[in-house]
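As structure tokens, the structure follows; a few thoughts come after it.
Apart from one protein chain that is not included, each protein chain of the complex appears where it belongs.
First chain written, first letter: the chains are A, B and C, and each begins at residue 1.
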Amino acid sequence: MGSNTFGHHLQFHSFGESHGEALGCVIEGCPAGLNFSPDFLQTELDRRRPGQAAWVSARNEADKAEILSGIYQNKTLGTPICVIVRNQNQKSSDYKEIENQTVIRSGHADDVWKNKFSHVDLRGGGRSSGRETIARVIAGAFAKMILQQLAPQLNICAFAENIGPLFLSENDKQTIIKKINESTANQYPVDSFVARFPFHDQPQVEELLLSAQNQGNSWGGKIHIHVSGMIAGLGQPIFHKLKSDISQALMSVGAVAGVVLGDNDEKSFSLSGIDFHQTKQSQQYGGIRGGISTGEDLIFKVLVKPTSSIMDVAKKGRHDPCIIPRAIPVLEAMVALVLADHLLLTRLDQLKI
Amino acid sequence: MGSNTFGHHLQFHSFGESHGEALGCVIEGCPAGLNFSPDFLQTELDRRRPGQAAWVSARNEADKAEILSGIYQNKTLGTPICVIVRNQNQKSSDYKEIENQTVIRSGHADDVWKNKFSHVDLRGGGRSSGRETIARVIAGAFAKMILQQLAPQLNICAFAENIGPLFLSENDKQTIIKKINESTANQYPVDSFVARFPFHDQPQVEELLLSAQNQGNSWGGKIHIHVSGMIAGLGQPIFHKLKSDISQALMSVGAVAGVVLGDNDEKSFSLSGIDFHQTKQSQQYGGIRGGISTGEDLIFKVLVKPTSSIMDVAKKGRHDPCIIPRAIPVLEAMVALVLADHLLLTRLDQLKI
Amino acid sequence: MGSNTFGHHLQFHSFGESHGEALGCVIEGCPAGLNFSPDFLQTELDRRRPGQAAWVSARNEADKAEILSGIYQNKTLGTPICVIVRNQNQKSSDYKEIENQTVIRSGHADDVWKNKFSHVDLRGGGRSSGRETIARVIAGAFAKMILQQLAPQLNICAFAENIGPLFLSENDKQTIIKKINESTANQYPVDSFVARFPFHDQPQVEELLLSAQNQGNSWGGKIHIHVSGMIAGLGQPIFHKLKSDISQALMSVGAVAGVVLGDNDEKSFSLSGIDFHQTKQSQQYGGIRGGISTGEDLIFKVLVKPTSSIMDVAKKGRHDPCIIPRAIPVLEAMVALVLADHLLLTRLDQLKI
Partner (left out) sequence: MGSNTFGHHLQFHSFGESHGEALGCVIEGCPAGLNFSPDFLQTELDRRRPGQAAWVSARNEADKAEILSGIYQNKTLGTPICVIVRNQNQKSSDYKEIENQTVIRSGHADDVWKNKFSHVDLRGGGRSSGRETIARVIAGAFAKMILQQLAPQLNICAFAENIGPLFLSENDKQTIIKKINESTANQYPVDSFVARFPFHDQPQVEELLLSAQNQGNSWGGKIHIHVSGMIAGLGQPIFHKLKSDISQALMSVGAVAGVVLGDNDEKSFSLSGIDFHQTKQSQQYGGIRGGISTGEDLIFKVLVKPTSSIMDVAKKGRHDPCIIPRAIPVLEAMVALVLADHLLLTRLDQLKI
């Protein structure tokens, strides 16, 4: 089955423990002849990196990408691409007392993994650590390079829609969506905001996060994923509808607890059919009908749990009071991977030569 | 990729158009020696059948299962099981005028399919019709028979949590959950309620649906999926976490537009970490941590769009004013398929003999 | 894993027991818009049908194809194609005494299947019967229709190179290869020969087979598979090289015990490199280098065991004294499936738009 493999034709095989030698992935199915930019890859990794603000995890690693195969003269060969990132900063001593303690960390997976596999890696969660998302971002960077060459108008950009008690106004939301629509591929107008949350009062956001960090508390919220310049015809019904594969992708990320298609909240689903189907310029469909993209903007909402590692349990753990800002590049990467994979698959839909 | 194939080891291959000869599936990976009950299979099909109440689609078909292979003396052989249901009642004349008209049916997929595949089946939606769910229910019945033999305490039962403007009270919800916990496998205490909605005022539910039908309107809502007697250790991180595979399964069903893990609504995701992680006897995790089932009750919420076929577009189409009651057995089937598949896969987790 | 599924993108899912209701397959990944000819499908099935000569199995069934899905107005929809053939002539009484006897039929698989699955179908071998090859021929017919439209110059034709003690001369062989090269797609100049064996003395072939049948004996031999008008560039190194996938396909057929690439016999492999690499206009490579087709004629040799069911064991069983003539259309079908699948996959090799 390949439980560490993602994708249909464009696949990546993820490997690496949080406190092992290295993490990385092998990318299969990337066509030959893709222009590869090492700088773009590193920029994408830097976007998810810890240690960039006062209120994120103190674990500061360079997360430098090392290419082992598949690239020659800055072009892909059509052979598997292996990229690794070495772990440099594994303070497993921080986790030493966890290993010895009998208390289970709430919301953590150490105990369920141990029951399942008998033998587990207690050096900081092993594969259940968020550090596995490095592989997703690497593979996602290649997916974005494919998309940029085959569909240069397409841009994937996500932003926080609420963080804990703070919610974007409809006005804030439309403003940032407008900016996304005006950007070119792989530009991220959201990155300039604190926590990738384009809330009108930025100091209030910073205050919320710092205060959570000081109190050993944390916040979740909602992420709005937006794809402008979409391609029509993506999705392979009936079990690989675009909405189904994107949901699978998003829900595979640790902190994600919910996915909604379209610019909908729970209230949308108490509307009558006449109201639902005739509102908002079809944004309630999120750019997908019958499981296939229509060419309209693709919209998903992602519900994110507050971070599990809170103070009273793993005091010294180097964790974030809110995972949303660092989850955003990871979720964008997952969407890019699904879109690039499905774009390649459309070449097989029809018989015409 | 097999876009009409579902599952890892326990797979089914779905086939059949809404107005073709037959629909059905081939089930692969079902172990040899499973006791097969033809009555149970037929009962499951009857649970999703149209024509059972005044307010459901008038398309009344017997949907009689015919076994073509894989069963001998009421036991599975370990070979592929093919089951078909013949279409008897294909009034494609109803759709004749759709074929000729240029108006696109809102929320329908006819146009996107046509763009994608050039050649399409206009006899009632082809594979984009809800009739494809027959194959899911057939395969799900086998999954349930596997679960019943390997985990007889497990029961999968879903119910409507709201239909349009009507919402279950917390009290109503706890009452029905209690009944589910007291039931044995493949009992459905919810089936006795109008529209599988255990709302305190049943005539009010019936009135809501009849009135929508008369007015050419429709309702969506939310479904609560509940699995009692769960098995611990299901899920294959990191890309086939149980939450990820179940979301993929649920979102592959036509009308589904959102999935949330745990007994959460949107408000849960504005709570602080301390509040979120210490409430409600861990029901907010929905029985999954680190992508693996904990053994606690499994809980998912499913957001369902109001039916697309509303009066002003496809007047004579035989459709439901609310798809929730008929979606419930389909969603239960999808959950059963994921659980049975993952239960078989756990046999490969450890090396011990 | 899908052990009854064949193919990467163009897949078929085979089902059905020898003495059950029906056999058939579901074909996935066949692009939309393929012209479908029901006559061609039936002709292909008739080519493998028993009961066509004095010296083949007496089991005479019409093997009439019935289309259940995926075709509309004689074009493929891009949806799964289900085709079945009903069993009409299941004399399981013939096998009754086998069920009761303790003697194991030499070369048969009844005992190993029973050990593996505990519960088995003793009505004539179930899935280990040669009757499962009906599904291969059905799927192969679709593969041939795809090839005919995308590569009309390509022709797949196999013939016996030896049957027991009778061997084609080099001259006989070159004559039939010349005829194959002059034929158009899906013409079979070999079909006019007794047992698809273009031996210079046809009555001698007939005599050999009749005499084996009368004596309860059987013959194996070698089949030469020839594809003229080949396409260059097929094959996906390194694990799905064309030679590797074709070998897998051919060796999956019951009676096949060996596969050799190129116009080679065992002696070729005692030649020195200089002699091997500079002879016979590169026919020793069989049209494949580095795992990828070169565009030259594709050549494989297949070694076939003498039929297992010989008189002293299953006296009344309706079996062939030589399986080669009926194996030929099956092997051709397998080659067609691999070629069509790989032809579709080449669309994903390069990035160019």
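Definition applied: a contact is a pair of C-beta atoms (placed from the backbone, for glycine too) under 8 Å apart; a residue touches a chain by one contact, two chains touch by 3 or more.
Source: prediction; values computed, not measured.
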Candidates C:Ala22, C:Ile67 or C:Leu261 - the one touching the absent chain: C:Leu261
Which listed residue (A:Lys75, A:Lys179 or A:Arg347) would be found touching the missing chain in the intact complex? A:Lys75
Missing-chain contact among C:Gln149, C:Asn217 or C:Gln283 belongs to C:Asn217
Spell out, residue by residue, where the missing chain touches subunit C. 1-6, 8-9, 14, 106-110, 112-113, 115-118, 127-128, 132, 162, 164-165, 167, 212, 217-222, 232-233, 236-241, 243-245, 247-252, 254, 257-262, 264-266, 269-274, 276-278, 285-286, 289-294, 301, 303-308, 310, 345-346, 349-350, 352
Touching the hidden chain in the full complex, which residues of subunit B are there? Just list them. 9, 29, 31-34, 76, 78, 146, 149-150, 344, 347-353
List the residues of subunit A that touch the chain left out of this view. 1-5, 9, 11, 13-17, 20-24, 26, 28-29, 32-33, 66-70, 72, 75-82, 84, 116-121, 123, 126-127
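To be clear about the criterion, only the chains that are shown with their structure count from here on.
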Taking CA centroids for every chain, report which one is farthest away from subunit C. A
Could you put a whole-Å number on the gap between the CA centroids of subunit B and subunit C? 40
Give, as an integer number of Å, the spacing between the C-alpha centres of subunit B and subunit A. 28
Just give me the whole-number Å value for how far the CA centre of subunit A lies from that of subunit C. 47
Set of subunit B residues in contact with two or more other chains: 1-5, 9, 14, 116-118, 127
